[in-house]
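What follows is a structure written as structure tokens; I'll ask about it next.
The other protein chains are all here in position, but one chain of the complex has been omitted.
We just call them A and B in the order they show up, numbering each chain from 1.
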Amino acid sequence: MLQDIRADASPAASPSPGTDVCGNLDAGPETRHAEDAPIANELLVEEVSIDGMCGVY
Amino acid sequence: MTAPFEPWRGYRLNPAVALRREPFGALAYHFGTRRLSFLKAPDLVDLVRGLGSQRSVSEALAAIPDERHEAYLRALAALAAADMIVPQPDQSEMP
Partner (left out) sequence: MTSSGPARPDRVLPLVEQFKGGLAAPICLTWEWTYACNLSCTHCLSSSGRRDPAELTTAEMRSVIDELRSMQVFYVNVGGGEPTVRPDFWELLDYAVAKQVGVKFSTNGLRLDADRARRLAATDYVDVQVSLDGASREVNDAIRGPGSYDMALRAMANLAEAGMENFKISVVMTRHNVPELDNLASLADRFGAQLRITRLRPSGRGADVWYELHPTDQQQREIYRWLVDHGDRVLTGDSFFHLNALGGTALPGLNLCGAGRVVCLIDPVGDVYACPFAIHDAFKAGTVRAPGGFAGVWRTAPLFAELRTETSGGACRSCSEYSACQGGCMAAKFFTGLPLDGPDPECVKGYGAGGLAAARHAGRPKAGQDHSHGIAFSRSGEPPGPSRVLALGMPGVGIPAKPCDSSPLAVMS
């Protein structure tokens, strides 16, 4: 039913903002393409507030 | 505040933490601090689960390729800072 009102989904790279371990997001467009960062700079642990996801009240 | 991360010591998953496997690795939720962490590598999850049975973090890292050690140490330090992993009880204190 949702297909009637949504555009067709197609895979697209949706860059995720980089985050530090405190869940704070890096500012600025230059950090919005995290997948281009060198592996040595990747964080394997990412923290998010339990309140930090949309869809709860 | 938590003590500095010392990889030559033994660590273990904090009993107050629930670790749930996910396709990307795992979610770790600390019921005391209410903090939630994404562990974004299955190998890291295995490492964390097995930490308690290793004498030190450094020994546990032997199973991980050298070029990943830096990233894993940083990840473990982050988990320690969030109180998700804690030093093993002192051997001399064990019954």
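Please note the rule applied: a residue touches a chain if its C-beta (ideal position, glycine included) is under 8 Å from a C-beta of that chain, and two chains touch if they have at least 3 such contacts.
Nothing here was measured: the structure is a model prediction, and the numbers come from that model.
Q: Identify the residues of subunit A touching the omitted chain, counting contacts across the whole complex.
A: Output for subunit A: 1-3, 5-12, 14-17, 23-27, 29, 32, 34-35, 38-40, 42-44, 46, 48-57.
Q: Extract the touching residues of subunit B with respect to the undisplayed chain.
A: Where subunit B meets the chain not shown: residues 18, 20-24, 27, 29, 31, 34, 36, 38, 40-41, 43, 67-68.
Everything that follows uses one rule, which is that only the chains that are shown with their structure count from here on.
Q: For subunit A, which residues count as touching subunit B in their complex?
A: That would be residues 21, 39-40, 42-50 of subunit A.
Q: Which residues of subunit B touch subunit A in their complex?
A: Touch residues, subunit B against subunit A: 25, 29, 34-41, 44, 70-72, 74-75, 78-79, 81-82.
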